[in-house]
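Here is chain A:
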Amino acid sequence: MNSMNNTINEIKAALKPLKMETPAFRQIAVVVKPDTVHNALSYLKQKGFTQLSIVTCVDWIKESEFELVYILFSWTEGIHIQLRARIDRDKPVMVTATDIFPGAQYYEREVHEFFGVEFTGNEDAAKPLFLEIWDDLPPLRKDFDPQAYSDSKFPMRERGNEFVSEIGGHDDE
Partner candidate 1 sequence: MINPVFMIAIPLILAFLSLVAARIKKWLLLSGVLINIAILFFLEKGETVIGGFKPPFGINLILDNYSMVGLALAGLLLLAGVVLSLDKADKYSTVLLTALAGINGMLLTGDLFNLFIFMEITIISAYILSTAGKKPEYSFNYLVIGSIGSVFYLAGLVVFYSLTGTLNMADLAAQNLSMGTPELLVPLFLIFTAFAIEAKLIPFGGWVKGVYGNSNRLTGALFASVYASTVLFVFGRVFNEVFALSGAVQTIIVLIGVVTFAFGEAAAFRQVKMRRILLYSSIGQSGLAAALFALGLIFPAVLLVISNAVSKFIMFSITGKLREIYKTDDYTDLKGVFFSNKLTGIAFSISAMSLIGLPLFFGFYAKLNALTALFNGGNWFIPAVILLFAIVEGAYFIRLLIALWAPGKEGEIADKSHAVGEIRIFNIKKSILVFILSLVILAAGLIPDLAGKLISSDSGFMGGDGPAFTMSQLKGGE
Partner candidate 2 sequence: MVLDEKDNRNVWEKIGDYFSANSIWMKWYCTGCGAIELPPTMTSRYDMERLGMGPMATPRQADVLLITGYLSTKTLRRVIYSYEQMNSPRFIVAFGSCTINGGIYYDSYATIGRLDKYLPVDLYIAGCMPRPEVVMNGFNELIKMIKKGQAKGWKHYQENYEWYKKNQLDSLGEVIIKDEFHE
Partner candidate 3 sequence: MNVMSFVYGFLVLLGVFVFQTTLTGLNRKVTARLQKRYGARWYQQFLDIFKALRKDSTSHGWVFDFGVIMALGGIMATVIFIPVAGFEAFPGLDNIFVISYLLAVGMLGMAMSAAGSGNPWASIGVARALTNMLAYDVPLMIVIFTLIFAFDSSSLSEIAALQQGMGILGWNAFRMPLGGIVAVIALLGMLGKKPFDSFIAPTEIASGPMVEYGGKHLGFMFILHEFMTFIEVSIILSLFFGGGATIWEYMLKYAVLYTFMNIISGVMPRFKIDQAVKYFYRVPLAMAIVQGLVVIFTGLGVTLWF
């Protein structure tokens, strides 16, 4: 546990986080200012957190903020770190992490695709990744209405009389 405490202390000293907690065993959650994320990532990588497990995003629509979450892992110490930062929801911009973790490319593209966050410095971030063709709001934003989209794009079956099961089914309606 000592190394854990040491790590916490060191990180606290180095990153000067807004908030810090340990949500589970050998996990640290650090909340930092968005403009320090890049520095924090490079600091952590140099501390031994060499694996970027994921970059994802949470839509806090009431606060009108996106919370970017970077999860890193250290193979030497076995500690996970969540690095969180909140950015403005109306102008979601973040500095890319691809220069530190080249693998962040695909996470950033995903976040861009599903939330519309822009990553400065990552030219490829705007390329489509999962949604092969998309023409609406980013779908995981909470103000996106999937029902409406689905109705407009994928017409549903009209439930009329012709839809009666022929093979002994039991229809509840």
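Here, contacts are C-beta pairs under 8 Å (C-beta built on N, C-alpha and C of every residue); 3 or more make two chains touch, one makes a residue touch a chain; residues count from 1.
How were these candidates chosen? In short, all candidates are chains of the complex that A comes from, given by their letters.
Keep in mind it's a predicted model, so treat the numbers as computed, not measured.
> Every candidate listed belongs to the same complex as chain A; state which one touches it: 1, 2 or 3.
My answer, from the options 1, 2 or 3, is 2.
> Where on chain A does candidate 2 make contact in their complex?
Listed in rising order, the residues are 127-128, 130-133, 135-136, 139, 144, 146-147, 149-150, 153-157, 165, 167, 169.
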